[in-house]
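Shown here: the complex without one of its protein chains, the others still in place.
A and B are the chain letters, set down in written order, and residue numbers restart from 1 in every chain.
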Amino acid sequence: MEVLDIIRPENQVFCKTKLMTDTTLTYCPGCGHGTAHNIAMEVIDELGIAEDTIGVAPVGCSVFAYDFMNVDMTQAAHGRAPAVATGIARIWPEKYVFTYQGDGDLAAIGTAETIHCCNRGENIVVLFVNNGIYGMTGGQMAPTTLPGMRTSTSPYGREIDTMGSPIKMSELVANLPGTYYVTRQSVHTHKHVRKAKKAIKKAFENTRLKKGLSFIEIVSNCNSGWKMTPNESNIWMEENMFPYYPLGDIKVNGKIKQVA
Amino acid sequence: MSELRLMKGNEALAEAAIRAGADAYFGYPITPQSEVIEYLMTERPEERTGMVVLQAESEVAAINMVYGAAGTGKKVMTSSSSPGISLKMEGISYLAGAELPALIVNVVRGGPGLGTIQPSQADYYQAVKGGGHGDYHMYVLAPASVQEMADFVSDGFEMAFKYRTPVMILSDGLIGQMMEKVVLKDEQKRLTDEEVAERYGDWATTGKKDRERNIITSLYLEPERMEQRVRRLMKKYERMEQEDMRYETIFCDDAEYLIVAYGSSARIAQKTVELARKKGIRAGLLRPITLFPFPTKPLNKLADQVKGVLSVEMNAGQMIDDVRLAIEHKVPAEHFGRTGGIIHTPEEILEALEQKIVKDGSIRHHTTREPSLL
Partner (left out) sequence: MTQEMIIAGFGGQGVLSMGKILAYAGMLQGEEVCWMPSYGPEMRGGTANVTVILSDDRISSPYLKVYDTAIILNQQSMDKFENAVKPGGILIYDPNGIVSHPTRKDIRIFRVDGYKLATEMGNRKVFNMILLGAFLKIRPVVTIKNVLKGLKESLPERYHHLLPLNEEAITKGMENVFPYDVEKALTAEHV
């Protein structure tokens, strides 16, 4: 086979996600955000709903999500993405609305908005990237930081007695009647990426069927904040994050899955 | 059909919102403005016009729902009272920064802190001088009657869309709670989704059909771009002053002494002017209808004619700053006002006018004539 044959369209096996802009990603190399962006945009593209989708970007590392995601986007104040999305979804009941939030945004400053948005069962998709740390501001403790984990504001490790326990948002919101689908995924291996994408697709389909709120937690790494190489961070994530934040569906079709 | 009704200010505002073709209201209860959301919930505007009404979990959530919905190019609003408005300030700054049209109503109560639930005008600074962070202003309308509570809803939306800016109706517990007769305008049809997309598709999140994507944001990390944005806002405010500054004068033609008052204080001060004229004091009243832009020029002109100015506000002295700036020290200007939710009486204002501005012996007695009411 000649080189020219290889680059023929019919031989193409991979291309840049169509709904990602040409703006260079500003995330740290090795970070899971890029992959999470990619699969979200792939799903929107595959479902053919780009013209009817409005995304809400938070404050945190993904504050600039609108620079990369090629759909109509609104940048929200810190923690308020679920309220902003509520406003949009109520105005455009026929459109697809999603928020893309980190743990500080969704589980600390915006907890009230998250809980009440879930409780009302707003017909939206919440993409929640949980890396257990405040990445953008330089590695401070997040509500999801693991016990004993060192950050710049828990330099001796998170002490449960004084700093509280890491908050399990998916389990928490699954208990609210308004959530229809709650699942915890990751994007650190091909296998996991495929599963996460499937979950996101299901979430947007739920919006189409007006089923209520779909909550997708993506447990991810923060190699910069964790002060590890990307590979080390993924291994650390598997060994430490996953036991505390187990992957898998938590609530499907409005019913909480019983733990076997 | 326009319709004559006896209504509370808060109710008139809510009914006017439905009739103005508002698309959504997001709010949270707080005295003395809870009638707004109560009225809307009772009226089922979702059935009447398709208007969305939602009780949010907090004022913070409500203003952010407004932010999201305003970004879609639709007519959206919220209302609250002083402590709740403080909570909304972050969102208001974002609305101004992202240049979104929205209507925010403050039915002011006494403060600071949790304060009192009685009427006050102590949120003047907050409304006209920012309140939230950053270089921005709102277009601020100050109703002085139940009729204006209703009329300023459509006026406010018009300004919000003309300038793509948050607009505030700065009312207070007195105007919100009292009933007067009000002529309600005909019910306007809400714009269809297609009309919204056609009119505002160049900036709003209507879905990127046949166009590049739109982004609603107030974040510009490069200082040069941020400065450009601020300059753009400032230009907008200049234009507001030229084209949409509003005020009213009462008995000012031959006035020797001027009272400046807005909203409910203007109503009370109007009675003071009547009482003063009966006593032979030629008093007049300038009522700013827009607090931002402030009627600086007309006030400056009047300062050439009068001997002194009394700024009457139900606060410890806030608008007086703008009054003094406007009159450039041509004549003395003093403040009078009760605070803490106490409403000053027309007689109290007259006493203050006499003591602080007219002063002993300086009254020129003219043939008293009954002021003809407007």
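Of note:
What we mean here is this: contacts are C-beta pairs under 8 Å (C-beta built on N, C-alpha and C of every residue); 3 or more make two chains touch, one makes a residue touch a chain.
All values derive from a computational prediction rather than experimental measurement.
The chain that is not displayed touches the following shown chains in the complete assembly: B. Only one residue in the set B:L87, B:L325 or B:I343 touches the chain that does not appear here, and it is B:I343.
Across the entire complex, the residue among B:E43, B:E57, B:E256 or B:E274 in touch with the chain not shown is B:E274. Mapped onto chain B, the interface with the missing chain covers residues 4, 6, 31-32, 117-118, 173-174, 177-181, 264, 267-272, 274, 343, 345-348, 373-374.
To be clear about the criterion, only the chains that are shown with their structure count from here on.
Rounded to a whole number, the gap between the C-alpha centres of chain A and chain B is 41 angstrom. Chain contact summary for the complex, chain A toward chain B: residues 50-54, 56-57, 63-64, 66, 70-77, 80, 83-88, 90-92, 95, 112-113, 115-116. Residue ranges on chain B touching chain A, taken from their complex, read 23-24, 26, 52, 54, 56-58, 60-62, 64-72, 74, 76, 90-91, 94, 98, 193, 205-209, 213-219.
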